[in-house]
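One chain of protein is taken out of this complex; the other chains stay put.
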Amino acid sequence: MPSPLVKARSTPVRDARPVAERTLSYVDAVREAADQEMSRDPAVLVFGLDVDDPKAIQGTTRGLLEKYGPERVFGTPLSEDAMTGAAIGMALAGLRPVHVHIRMDFLLLAMNQLVNVAAKSRYMYGGRVHVPLVVRSMIGKSWGQGAQHSQGLHGMFMHVPGIKVVAPSTPYDAKGCLAAAVRDNNPVLYVEHRLLHFQKGPVPESAYTVEPGTARITAVGEDVTIVGISYMQVECLRAAKYLEDVGIQAEVIDPIWLSPLDVDTIANSVERTGRLLVVDTAWTNCGAAAEIVARVAERLQGVRDLRLKRMGFAPTTCPTTPALEDLFYPTARTIASAARDLVEDGPTGWVPVERPDLQSIEFKGPF
Amino acid sequence: MPSPLVKARSTPVRDARPVAERTLSYVDAVREAADQEMSRDPAVLVFGLDVDDPKAIQGTTRGLLEKYGPERVFGTPLSEDAMTGAAIGMALAGLRPVHVHIRMDFLLLAMNQLVNVAAKSRYMYGGRVHVPLVVRSMIGKSWGQGAQHSQGLHGMFMHVPGIKVVAPSTPYDAKGCLAAAVRDNNPVLYVEHRLLHFQKGPVPESAYTVEPGTARITAVGEDVTIVGISYMQVECLRAAKYLEDVGIQAEVIDPIWLSPLDVDTIANSVERTGRLLVVDTAWTNCGAAAEIVARVAERLQGVRDLRLKRMGFAPTTCPTTPALEDLFYPTARTIASAARDLVEDGPTGWVPVERPDLQSIEFKGPF
Amino acid sequence: MRARLFRALYRIRRLEEEVARVYASDRIKSPVHLSIGQEAVSVGVCTALRPDDIVFGTYRGHALYLAKGGDLNAMVAELFGKATGCTMGKGGSMHLIDPEAGVMGMSAVVGTTIANAAGYAYALKLRRSDSVVVSFFGDGATEEGVFTETLNFAVLKHLPVLFVCENNGYAIHTHQTRRQGRADICAKAEAFGIPAERLDGNDVFGLLTRTQEVLKSVRAGGGPWFLEVSTYRWREHVGPGRDFQLGFRAEAECEPWIAADPVTRLASELSVGERAAIEAEVEEEIAAAFAFAEASPFPAPGELMTDIFQEEPDALAAR
Partner (left out) sequence: MRARLFRALYRIRRLEEEVARVYASDRIKSPVHLSIGQEAVSVGVCTALRPDDIVFGTYRGHALYLAKGGDLNAMVAELFGKATGCTMGKGGSMHLIDPEAGVMGMSAVVGTTIANAAGYAYALKLRRSDSVVVSFFGDGATEEGVFTETLNFAVLKHLPVLFVCENNGYAIHTHQTRRQGRADICAKAEAFGIPAERLDGNDVFGLLTRTQEVLKSVRAGGGPWFLEVSTYRWREHVGPGRDFQLGFRAEAECEPWIAADPVTRLASELSVGERAAIEAEVEEEIAAAFAFAEASPFPAPGELMTDIFQEEPDALAAR
């Protein structure tokens, strides 16, 4: 991943993933984590609308029903509110429910239970209970998903103490974070992205966890720090290649866990580069990008003069027509362009010509 | 309000409120705005749990039922989700519903309709409809309100395009903003605070609006900019007095409208003072305070070296016991202390001795 | 009336078959939830409505939109993501609207429009209008809390709203009996105080007649009414294809529904000439709509930031 052009640097790269021979898709990584956790711990169960249907949530729950039976793997009625409440009840009783939502947009029906009950129970009951609940939910993108099937709402959950948020971008992290989330004794919102489901990458066969607390430096550079959240990590890595073409070395960081957030890794990088671009697959206003920019600005005040920028969804509702949808999202090219402007401290007007090897994967319908 | 010690300054104070003879409580200001809007426009109606009961939402809906009848003023079943959906349907039909919630915490049951439908309808229907809906909701504080009756969730709504957010802190703005919200053709979340209900202040008798777009400078100073949101505006003004005692002139700003937000006024002030303290009655993580800090940091990058800080709820669930609840909230004294640290660029350890004239109003139960 | 009903049914059927056919070309970059097999529900009920009556539907809304009189050109253009679409290409297939025709919206989040419909009905009542609102939703939607919350409100306020549950037996790939402890939706409506009855979704005349009768009461202030209409989805949940190969339902389950297809039945009941004339007309209309859609421009980039708020939007969004 680090470009050959990269300048010498002393700080070690945090990326210490074991090299795995096996390549797995994100979907299979999620599935394998669920499988391994269910087989390790009989208290783990997986449910949600359509988890047991022929499409098995893009395959992420495939085979679990056959292996663990309908009591531990089941589809639910269309009742997000009560099913979330039930999941909390299960967790209070010592089970470790994984509640799956095929769209994050549907969490808006479950906010009361998630925010008023799951996130608060441990504290408001004085530590006498805990809620080991995992909520898997997917961000939709492209191909006309539209207003109500495209939202990244992780920022709303980052706002609330008592619930953790994780948004793995690689198959390796997808597996390790799901295992960590399942073993965590606290509620965890696990954010997937439909376009990440197609990603492939090295994934060890045995179980492992990727714990909160450590962001990952996914590309090393000295000129600008780019933080890419969830699917935007992929676009940021592409952007880094475009930037290489013009001699800019971007340091790319994947926060992985958004709450609690590893600000240290990001702030340390920005302390070196002096420039921070945060790219989210969500709105920036009061979102993860706002939080990261604010934290870094607070942290580095008086330490270093900074250049800062956020990118994310356009501040509007997601349109369906590709003519507008394409403009709604940051892309490798618009990210590269913004990063260069930060480095050159002003608008350069530069947008890289699209390189075929760096094109976005296109999602083809139906859903 | 401006202290006699204030240094000469050229930029004009934005505060151009007409001087009103009459003093009204915040409660009565809200009530009067509703009354005047209902009498002006037969399409306006007010409903929600208990709006027509003897307590009349702390008096804010008192007398409306008698004057406008049960079709335009009515209590509802305990069905926040459907009643919000119904409010949207009314708005689509050309009515101007004001839906009242006695606690903002209950909005978590209405998120789907507010975020997925109200905020998006105009855009996703290509501008062919609009949703002139006002959602009034109250933040509880003190006296053991606890985990589920104390949340300020305005940040979640600021995250979402298509819905406006307003949090007036004075009776004057309470009236003008409610009128503006009712006349606005878009959904507006109107945030009240239980402790503000007791505030009194000048309020003109005739109808007027306080529109989005202009924050209010409520105290003029050159040393530090303090932005106080909702009830925290009151504490910030008290903090400014404590700061005066140690020779620090704080500029205090009330954003009033949080979405859309008048960043100009805040950034211009910070450009002068070089220091920004944002105090919210909510969690800071991904909240209004994060957004304001991020915007100002972005806006003033390369322009001026800044000192920044956010204050808000402690990053935990709200406890009931006063022993802990008192620590959960910023107060005039902790705000003053933080502001001074910003001005002196490091921890001074100073916390002002409590002045009897600047004590917080205590809320006495039951609710 | 026979000819009118045939025309309405045939038009929807053929439109959706064309959508399915064109789909492979990827010019419709949008999920489509086809109503093929379920058209008679929308047609039967909407034929009983006045132009000033209002309907709310779901993401499976092509049939409803057309049956209520929504503009065909604007619909196809919408599926193509064009500026001439009924939402300017912003809403797509799941969010069709035509306020002039009384089609007041559809939602991709199951259940949400049920409450919106009740609110609209409240406004009609407040205005002493004798228009009514019809809320269409699936069997799955009745599992959402908003369903019973809305039923209660509608009864409490005697709202002029007709609830129509299009029960096609499935939510995506899951049968009703695997989602509902008691699979009797009418019983639930009745428990909340709404007269409810079950109708055959292939009997377009029966639907029309019964809706007419029921609406007399609703229009006269008799309060809400509930129809559960049994029907069947021939195609996959979303997309143009079939889904029997997935194994969650047998093709044999579909066969009696196809055998009782009102489109074929009505066709056979018309004279050859009458039928041919209608079919030719409809084909022409559909071809024209696709041509219109093809020829229409995509929205300009600036449209991304318009219609967020009702006022100068760029100014606001930019803040």
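To keep things simple, chains are lettered A, B and C as they appear, and every chain counts its residues starting from 1.
Throughout what follows, contacts are C-beta pairs under 8 Å (C-beta built on N, C-alpha and C of every residue); 3 or more make two chains touch, one makes a residue touch a chain.
No experiment lies behind these values; they were computed from the predicted model shown.
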| item | value |
| --- | --- |
| Touch partners, limited to displayed chains, of the chain removed from view | A, B, C |
| Which residue of B:Phe47, B:Tyr68, B:Phe106 or B:Tyr208 touches the chain not shown here | B:Phe106 |
| Per the touch definition above, residue among A:Ser39, A:Asn185 or A:Gln359 touching the missing chain | A:Asn185 |
| Residue of A:Ala207, A:Val263, A:Leu327 or A:Val351 in touch with the missing chain, whole complex considered | A:Val263 |
| Chain not shown: contacting residue from A:Gly85, A:Pro202 or A:Pro322 | A:Gly85 |
| Residue, one of A:Glu21, A:Glu71 or A:Asp357, that touches the chain absent here | A:Glu71 |
| In chain B, positions touching the absent partner | 49-50, 53-55, 75-82, 105-106, 108-109, 143-149, 314-317, 319-324, 327-328, 364-367 |
| Chain C residues touching the omitted chain (full complex) | 143-149, 151-157, 179-182, 184, 187-188, 190-193 |
| Chain not shown, touching residues in chain A | 45, 71-72, 76-77, 79, 81-95, 97, 112-113, 116-117, 121-130, 161-162, 164, 185-186, 212, 259-263 |
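Heads up, the rule we're going with is that only the chains that are shown with their structure count from here on.
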| item | value |
| --- | --- |
| Chain centroid nearest the full-protein CA centroid | A |
| Most distant chain from chain A by Cα centroid | C |
| Chain A and chain B, separation of their C-alpha mean positions in angstrom | 32 |
| For chain A paired with chain C, centre-to-centre distance based on mean C-alpha positions, whole Å | 36 |
| Centre-to-centre distance between chain C and chain B (centres being mean Cα positions), rounded to whole Å | 41 |
| Multi-chain contact residues (two or more partners), chain A | 81, 105-106, 108-109, 146-148, 315-317, 319 |
| Shared interface positions of chain C, touching two or more other chains | 85, 88-91, 95, 107, 109, 145, 308, 317 |
